[in-house]
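One protein chain omitted, others in place.
After this line comes subunit A, so read on.
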Amino acid sequence: MSQTDSSDEEVEFELDFLLYNDIQPTPQDDGPDRMLKDKKIELNFVLFYLNVNVLKNLISKKKKLAVAPIAYPADYKKAMDIFRTITTTNEQSKRTLYLTEFIIRLNPAHYTIWKFRENLVKKGVTEINEELNFTEALGKLHPKSYQIWHHRQWLVNNYIDLILPIQEIEFINRLLKYDTKNYHAWSYRQWLVQKFNLFKLELEETEGFILDDIRNNSAWNQRYFVFKMREEGFQNETDFENEINYCISKIKLAPRNESPWNYIRGIIKLFGKNPAEVKVYVSLCEDYFQKNLPISNALISLLEILENKIKSEKNDDFQSEALQICDKLIDFDYVRRNYWTYRKQLLLDANSH
């Protein structure tokens, strides 16, 4: 039985089916249709596509009971047949632990197997550290599987004394290397940051992520999360201004990047400010507008400010500038030209009343 390890090398995991000889298998009963039960069919993608026409024609000739049956790999079927029996006998042992690992490696989305494994961990059939290594190895192979992340979170939450929060952040960082926008990783990370109050560290961490990739919207979102959820929020006006300046410096590096534009609007709102009063922000937008640069997010920001102003005071200057912005958006943001034409019409309609 091979052990999982957390190195980048993938270990082939083989199951010795002889270990389970005494367990009466429970086959899946997919209905009276015998086709799947009688024949061993190894249908991989290539074979499948070569036979699309044959398979398609079969359907009209013979009634089928199961819808879209999966051509299970023989080992998966064999292992599942054993598993269906042990959920009833509830055998909690090393050999059932191996069985769960074998199935999970083939199908990490199998939530029933994960639940069974969770009970094995509770029972002490495996060491917590080994289980952490297992989830890490699996996470690298299947980073988008919800179950792996939920299992990890359950482990950390239940065996909190055995875990150093900072090591958990390092674990997430190792997995984020494969995909810096992994939704599950960021979700788990938020839980961890809140659970262990790691906000201070996290602010620096997001800075690192943004430095690596200024377009990583997950990292921008995480930064917003820190300011929103940390107890002190923004400590004072200077704290807020520093953040605005940080964001503006990032916008200037890549002005077409949508992430910091959304972020700066979010931060201004979070601090309870009126965007029109944040001078550095307004002049940044106006600068792009005056220079006639195709930075649609600057124009959108400016349009929002002007529309708010128009609401509170009728002023022809505001109105004509807003219309100009719409014209530029129709031009620069071509794919959304129908939308900007509509927004322009709204302005004209409002003015004629």
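The rule is simple: contacts are C-beta pairs under 8 Å (C-beta built on N, C-alpha and C of every residue); 3 or more make two chains touch, one makes a residue touch a chain; residues count from 1.
As a convention for this text, contacts and distances are computed from a predicted model.
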Seminar exercise, completed: Matching the hidden chain's UniProt record against "Ras-related protein Rab-10", "Ubiquitin-fold modifier-conjugating enzyme 1", "Geranylgeranyl transferase type-1 subunit beta" or "Vacuolar fusion protein MON1 homolog" returns "Geranylgeranyl transferase type-1 subunit beta"
Problem set entry | Contact with the hidden chain (one of A:K200, A:K228, A:K252 or A:K314) | A:K228
Exercise. Mind pulling the subunit A residues that touch the left-out chain?
Worked result: 26-32, 36, 41-45, 47-49, 51-53, 55-56, 58-60, 63-73, 76, 80, 84-85, 87-88, 90, 106-112, 115-116, 146, 150, 153-154, 181, 183, 186-187, 190, 215-218, 221, 224-225, 228-229, 257-259, 262-263, 265-267, 269-270, 300, 334-339, 342
